[in-house]
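For this view, one protein chain was removed and the others were kept in their places.
First chain written, first letter: the chains are A, B and C, and each begins at residue 1.
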Amino acid sequence: MNPKTPTIGGKKNLITRRSAIKKMGAAAGAASALTLAPGFVRYVQAQSSAPIKLGFQVHSTGIGAAYGRWYDRTTQAAVKLINEQGGISGRPIELVSEDDGTDPKRGAEVVEKFASQHQVDLVFGTLFSHVVIGAAPRAGELKMPYFVVSEGYHVASGSLNRYVFQPGITDVRSQVSSMAPWIAGNLGKKVTMIFPDYAFGHDHRDYFSAAIAAQGGSIAALLPIPPTESSYTKYFPQIPSDTEVIYHVMVGPGVLTFVKEMGEHYGSNRPQIFGFVDSLEAVDLASPGLEFLEGTYFWEANPRYAGPNQTAFDKFYREKVGVDANGASVSDPKDISTYSHMFGCWETLYVIKQAIEASGYQGPADKARLIEATEAMTGFSASNEHPQGDKLFDGKRHQCYGHQFISKVEGQKLSVVHQTSIEDGQYENDTDYTKQSL
Amino acid sequence: MTFLATSALSRSFGGLAAVANVDLALVPGEIRAIIGPNGAGKTTLVSLISGRVPPSSGSIVFEGDDITDLKPWERVLRGIVYTFQITSVFRNLTLGENVALSVQRALTRDRPIWRHIDSDLVAEEVKAALDRVGLGLRADEVAGELAYGHQRLLEVAMGLALKPKLLILDEPTQGLSEQEIADFCALVRIISLDATILLIEHNMDVVMALADRITVMNNGTLLAEGTPDEIMANAEVQCAYLGN
Amino acid sequence: MRLRLADRRIWGLHLGLIAVLFLLQFVLPDYHHTNVARILVLATYAMGYNLLVGYTGLLSLGHAMFFAAGLYGAGLSIYYFDLHPVLGFLLGSAAALVFAIAVGLIALRTTGVAFMIVTMMFAQAFYLATLYFNSITRGDEGLVLAPEARRFAFFGLDFDLAEPVTRYNMALALFVGGLIVCLMLVRSPVGRVMVAIRENEERTRMLGYNARDYKLLALSLSGLLSGAAGAAYVLLFAYMGSTFAGIQYSILPLLWVLLGGVGTVVGPLIGTLLMFYLIDKTSEVMSSYLIVVGAVLVLLVLFFPKGIAGTLRARYARWMP
Partner (left out) sequence: MDLGPHLLLALLEGTVAAFVLAVTALGLSLVFGVMRIVNVAHGEFFMLGAVLAWFLTSLLPEMPFWGFMLAIVGAPLVVGMIAVMADALVLRRLNYEPEATIVATIGLLYILQQAVLTIYGPDARPVVAPISFRVQFPWFGYSGYKFIAIGAAALLLLAAWYGVTRTKFGLIMRATQFDRETAQAFGVPVKLVYAAVFALGAMLAALAGVLIVPLQQAHYLMGLDPLLLSFIVVIIGGLDSLKGTILAAFIIGISDGIISVFFSPTLAKIIATLAVALVLVFRPNGLFGGRSR
């Protein structure tokens, strides 16, 4: 992923030199003015026709690469479209991409690079939660608006900072809470959970356990799988025989192995199986060995297969990104997308556009206004800009909440059987980022 | 009081007895030579005394203390110093640094090394030790670049700088020229004023010139012991070792 | 005390280096300002590593354990018990010291290849432990120190470690501290013994030194310095995660030290600086940028075993420590 390096010619050097002079002066005396200097200088020079620079932090390599590829395609498509339609506040978007290797330390460095070398207006697109958590503090310190597309509960939980938003995808806590009533009502009440043994999986464990208990159900067993695991069969015997529903969620390069081995283990003689489609993102449902999934259920944030209820918005979005009706690339039907996550990039870009335009943002000096404008948002309606559907936005938690889907595997395709309401995923907490200083 | 005494000292490697039941006693201040054919166990014996090799059985007493179980460095601290048969100086360090290692050890015999050491004093003593072996002007040269004979002398200087009570010289004249051997013999005599010397040597001229007493080894055991004249006259030794 | 020529040169070189690093903060653009702060912390880690590999000749493949012990020791105590950052730093460093002594007592019975593997295995066990106890460490995902936890008063002065100027100078202070410790140590009688062990352990023993004790001392100091760097890392950059305990963080200091010059005091900084920017620049052109790590390692052992400072020393400046 080549970042497009700044091409403002001699200006960049000028900035550097000026801020350097400022620094020397400041060091002699007023140390506190120091950090503001570069931003201030930039603001003075900002021109209304100059591009808005967006830093796109992408997992091109490492365990998040499959997601990264599709996040990139979605983002490129949205940026192209926005620029065709006149850009943001009349200014074109200049996208600067940097790979973070799905590594938290590198993630933090990438945020720094965006802030101080590329001097972007805003950073977005991070997915894996350990990378978000590694990079978010740097974003906060650099006062760099940081719009993640991670579905982790880390934003809404209040553990990050005022500069971090997740306006394009619902968090895990809300997702799993909204699944519990349907699972308890349709599949069974004794649930065994299989999940990755780190924070993302723990969010599933903690909030689903609570939600199913609230429905009068219970957890039969918890099977945490270490992140380094590459073989899963040995875990399946721990599933109690009186389990009514297996709840699985898996990520990383091992997902296909995981579902295949589950199929080999159970064959047709299985309990009800409910999975988060994370276990199948970028995986072809028609892969050999997955036949047993027939009749099982999946959570989807955005239905991979265009069904009878497909909205015009989804159709538009699908076409622009280059995804066919089966959720695969139009140029290669074997190249399956991460359809339930990548819409987040698209929608986030439109939230960014809306926030920039609403705040009258001109340059980095207006970042506070940009943050406040984003916090002032309350929701988005289903549209070409928000093809996944309506969403509420909680400005205190910096988190959006949308509809979720439950799909059944039928004829090696996923068809939607249920759509949750936004209220199904509501929960209480007292996160309020607006109390933090800017 | 005996200065150094071994009793029934033995060491075998595998099934092979390299040193068997050796009782050796040294008196302070003497120059004792150990001679014997190759494989007689001379180097193993001095390795046992210096602690490089642990004994299979037997004991070693030094200045009245049993030192059988002491580690080699503890024996060095007590004054037993070994110079290697195969030259074993620090090839990448300068002569001065090589000797400084000995000097600082001698200066800190009784206290932890991280306590202050007067660096001027170290420099002085390094110079003195190098001067004694005639390398005083070459302190800043790298040891590995020295001629072989000079490396042997450096080895001796390192031993000297440790202020030994018992200095074990393992074939010190090997590879030295005639003139160097003569100088070396003079040096050993001077050293022997302060220290007892245990010398393994093949060059019989050197042995005859230096040794107060000679111990003859064969097949890991002591064959004979006496003054140079007695040994020269000993028929058994003639037969086993000197041949003619 | 009179200063000999060599002493004057040595102090001149290193004081000059410190002065340059201090002045650099006034001219560096923001991005490089932060980078250099990070490099200074990592270079301190590399210096700690170098004490063991460069001056004592023991090649460890498990130093990530000490770095991470410092990182977690400081980070977790501050995160869970609101410890004062200075105390946290000391605690982290002490934790690394304890691990180093424990590993040393066991691993120093081996040498060479066995030592490399044993240290690697211990570090791997430590890494797995950071995953196993993820209810505390949050494993791969890691934990973040809140800004409030990094603001503190010390001797009447207020510090905010999120502040770039403070961060840079704290990193510099750490580096200078490490540099002075290394410089004093390697030029001291103890350092002389460490070098002697590297050159010829058997001979050193026969000069009256208990080589084990000195190796343990070297490993402990090395671990302590690595841990101090780890503790500083979490304080200055606010994040701790098990990535830092992974095998890659044992290999990186080896790479930095080899590139900069094994057994030189300034080498670790040179190596860390070059490698950091090499990786940074390569990552702009290709996604498989870690290939430069491999290529540099292979080229170094094949053609340039002394590294940069080592080669400079051999050619031009014998006096350099």
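The working rule: a residue touches a chain if its C-beta (ideal position, glycine included) is under 8 Å from a C-beta of that chain, and two chains touch if they have at least 3 such contacts.
The shown structure was predicted, so the numbers you read here are calculated from the model rather than taken from an experiment.
Engineer: Given the contact rule set out at the top, which of the displayed chains would the hidden chain touch in the full complex?
Structural biologist: A, C
Engineer: Touching the left-out chain: which of C:20, C:113 or C:157?
Structural biologist: C:113
Engineer: For the chain that's not shown, point to the residue among C:79, C:122 or C:249 touching it.
Structural biologist: In the complete complex, the chain left out is touched by residue C:122.
Engineer: Of A:86, A:185 or A:226, which residue touches the hidden chain?
Structural biologist: From the options A:86, A:185 or A:226, the contact with the absent chain belongs to A:226.
Engineer: Tell me which stretches of chain A touch the chain missing from the display.
Structural biologist: Per the touch rule, chain A residues meeting the hidden chain are 60-63, 65-66, 68-69, 197, 226, 228-231, 233-239, 241, 253-254, 256-257, 261, 264-267, 269, 282, 287-289.
Engineer: Contact with the hidden chain only, please: which chain C residues?
Structural biologist: 59, 61, 106-107, 109-118, 121-122, 124-125, 128-129, 131-132, 247, 251, 254, 258, 286-291, 293-298, 300-302, 305
The rule we apply is simple: only the chains that are shown with their structure count from here on.
Engineer: Examine which chains touch each other and state the graph shape they make (line, ring, star, complete, other).
Structural biologist: Contact pattern: an open line, chains touching in sequence.
Engineer: Compute per-chain Cα centres, compare each with the mean of all protein Cα atoms, and return the closest chain.
Structural biologist: That would be chain C.
Engineer: So which has more C-beta pairs touching, A-C or B-C?
Structural biologist: Looking at contacts between chains, A-C has the larger number.
Engineer: Distance-wise, how many Å sit between the C-alpha centres of chain A and chain B, to the nearest whole number?
Structural biologist: About 75 Å separates the centre of chain A from that of chain B.
Engineer: Roughly how far is chain B from chain C, going centre to centre by Cα mean, in whole Å?
Structural biologist: Each chain's C-alpha centroid was found; their separation is 42 Å.
Engineer: What's the distance between the Cα centroids of chain A and chain C, rounded to whole Å?
Structural biologist: Centre separation, chain A to chain C: 35 Å.
Engineer: With touch defined as at the start, can you tell me which chain B residues reach chain C in the complex?
Structural biologist: 50, 52, 71-74, 76-77, 81-82, 84, 88-93, 97, 100-102, 104-105, 108-109, 113-114, 117, 122, 158, 162
Engineer: Which stretch or stretches of chain A touch chain C in the complex?
Structural biologist: 1-3, 5, 16, 19-20, 23-24, 27, 31, 34-35, 38, 60-61, 98-99, 101, 103-105, 108-109, 112-113, 115-117, 129-130, 133-134, 136-138, 140-141, 159-161, 197-200, 202, 226-228
Engineer: Please name which positions on chain C make contact with chain A in the complex.
Structural biologist: Its residues touching chain A are 25-35, 38, 131, 134, 138-145, 147, 162-165, 237-239, 241, 243-244, 280, 283-285, 287-288, 290.
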